[in-house]
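Complex shown without one protein chain; remaining protein chains in place.
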Amino acid sequence: MSLMKHSKMKYSKPIVGALAALALAVGAASALAADKVKVGFVYVGPIGDHGWSYQHHEGLKALKAKFGDKIETTHVEKVSEGPDAERVIQQLAAKGHKIIFTTSFGYMNPTLKVAKRFPKVMFEHSTGFKRAKNVSTYNIRFYEGRYVAGIIAGKMTKSNTIGYIASFPIPEVVMGINAAYLGAKSVNPNVKFKVIWVSTWFDPGKEADAAKALTDQGADVLFQHTDSPAAMKLAEQKGKFAIGQASNMGAFGPKAQLTALVNNWGPYYIKRVQAVMDGTWKSGDTWGGIDSGMLKFAAWNKAIPADVVKLAEAARDQISSGKLHPFTGPMKKQDGTMFLKAGEKISDRALSGMNFYVEGLDGKLSK
Amino acid sequence: MDLTVSIILGIIIAATPLVFAAIGELTVEKSGVLNLGVEGMMIVGAIAGFAGTIESGSFTAGIIAAIIAGAMMGLLFAFLTQTLLANQVATGLALTMFGLGIAALWGQGYSGKSLPTFPKFAVPGLSDLPIIGPILFGQDALVYLSIALVLGVSWFFARTRNGLVVRAIGENHEAANAIGYGVVRYRYLALMFSGGCSGLGGAYLSIVQTPLWVENMTAGRGWIALALVVFAAWRPMRVLLGAYLFGGITILQLHSQGLGVDIEPQILSMLPYLATIIVLVIISRDKVKAKLNAPACLGQTFYAAS
Partner (left out) sequence: MLKLELRKEPSKLMLYATPFIALGLTILAGLLLFALMGKEPVRAITTIFFEPLTSLYSVSELMVKSTPLILIGIGLALGFRAGVWNIGAEGQFAIGAICGSAGALYFYQVESIWVLPLMCLAGAAGGMAWAAIPAFLKTRLNTNEILVSLMLVYVAVLLLGVLVHGPMRDPDGLNFPESRLFHDAAILPILIEGTRAHAGFIVALIIVALAWFVLDRHILGFQIKVAGQAPHAARFAGFSDKRIVWLCFMISGALAGLAGVFEAAGPVGQLVPALPVGYGFTAIIVAFLGRLHPVGVLLGGLLLALTYIGGESAQISMSLPSATTSVFQGMLLFFLLAADVFVNYRLKWTGRAAKTSAALRQAAE
């Protein structure tokens, strides 16, 4: 009897102690979890697309690097812009995410619908134009980068033919073509653009086919507004130049890549999550250009002569300081009608709904 | 003239993955099996070829890896449909889901990697001939292989005893079994052959045409290959015609945009599909001939009672 009692005494203490410690630990952990800001991301493509979604995921990584244990991130990839989007956003909101980034245009209405149901959750929708009290929008002024890249392309082309692989005729893509053309034209009055629409955002085979068609037709610098690095790779093989899209594609075209327009979402994500932590988050619209650090250029290709680098850097710095706007009048549409008077800068609203080519571009744009 | 040659070269590149996948599927369908999993076998071949080449540093090794990986997918399908008698249509679709997933998992570490240019196999002397030189004698080895495969399959079905047996099995598996031919064994082999071909088609995309690896990069080509078998009315040589027609119109519509044709691009993108339908309508008007070619047992489950 006594022995048993003794042994009981002996063992019960540590067990109770352990239980108590465990309870403490659990309590602390849940307290910690409560302090952690949960951040959700919704991607339209797979992270492995090496383009649009990949760069958003790089932004998520920057966020993690900055805040470490203070945040918890969740991402859902390959969420179609159809009926599934709303459910995924809803689930993220319901699972205690404080701030949710929905990173594709088609998530606009689903984001707004969920936001209405979760007034305490903050939403950030990329590339859209509808906002609410708890829904912000954000985007990058890609056209600024395209203008600068256009200058380089206009100077580097020997055939005076620049190829452009486009996806769908949405304003974002149209303004990109216009900006690149205006940049090239500003340094090379003889430059011609050949645009091929592939009617897809992502089909590496078709993108490579289109890139080949463009080089076959004499283009020696390629732009692209599709997601995969296939065009860059083809330019490398053919000994032509190309401008990288969304991410630094230098690995695919070490000789071909003149520069790349890198979507750098990290700074914005850090700023917004910080605002959530500080309790200063407010709905707004951010359209970050070169000055915001959201649009970066990959290192200039060594093949670019110093004077061209100078030209490009001057344009970059002037755009950054606000001295230069790629869309400054007098400027005519392709059909000859004036849309900007001399000295007039285009409004952001007109720019974000742009559905026409500027004067000098060939080919018809569907309306 | 140079542009014409380049266009033709572009067409051949665009069509070759389709030729590989379609000639494999044709063989399987001739044996009476319908495998809708071509897309899944292609994407697994694409990553196997790419990863194999990167890891070994040799294109040959990569291509062999793609063939093996594709054949393993074919084997899996064979086991499910021939041994376990699962429904072929549904199993094929499941194979596509499975393949896309496996390939994505496998390829996680490879999406930023890059391959050197796949060498052309220029026939000395002949490849310098004007026009026909680069088209006929300046292709890469896989293009020649794809054409050789089509010729080989054509010869196999027309001239060899085994070819006749496969056709007999596709026409009437019960009778073929009664005579003593191993229906299941032949179908296993056909499915593995087809898997290997699809794997090659995927690898062509990932190591020659683009050459890179990204998830979902086959982008529906497996489905086109399936349609091409029907288009070909199960005749091997017509697979070539179909693939080059489809690839040709794809490339031509891209070129026409560059040359300034004013048609809505999304309507131009419909052309390859519409043209395939229209040409098929024209060539299949002859009712009797078209019926003779479709294997009578296509898609039916076979069970040997004995």
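All chains are identified by letter, namely A and B, in their written order; residue positions are counted from 1 within each chain.
The rule is short, and it goes like this: contacts are C-beta pairs under 8 Å (C-beta built on N, C-alpha and C of every residue); 3 or more make two chains touch, one makes a residue touch a chain.
A quick note: this is a predicted structure, and the numbers were derived from the prediction, not measured.
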item: Listed residues B:V33, B:I63, B:L80 or B:V214, member touching the removed chain; value: B:L80
item: Residue of B:S56, B:N162 or B:Q266 in touch with the missing chain, whole complex considered; value: B:Q266
item: Contact residue for the chain not shown (choose from B:V5, B:I54, B:L75 or B:V89); value: B:V89
item: Interface residues of chain B (partner: the chain not displayed); value: 36, 76, 80, 84-87, 89-91, 93-95, 97-105, 108, 178-180, 215, 220, 223, 226-227, 230-231, 264, 266-267, 269-270, 273-274, 276-277, 280-281, 284-287, 290-291, 294, 303, 305-306
item: Residue numbers in chain A that touch the chain omitted from display; value: 40, 46-47, 74-84, 86-88, 90-92, 94-95, 105-106, 109, 117, 129, 168-171, 199, 349, 352-355, 366-367
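Going forward, only the chains that are shown with their structure count from here on.
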item: Separation of mean Cα positions, chain B and chain A [Å, integer]; value: 36
item: List of chain A residues in touch with chain B within their complex; value: 46, 48-50, 54, 163, 168-169, 194-200, 202-210, 212-214, 216-217, 219, 228-230, 233-234, 237, 251-252, 362-364, 366
item: Footprint of chain A on chain B - complex, ascending; value: 3, 6-7, 10, 13-14, 17, 104, 107-108, 111-114, 117, 205, 209-212, 214-219, 221, 250-251, 254-255, 257-260, 262, 264-266, 269
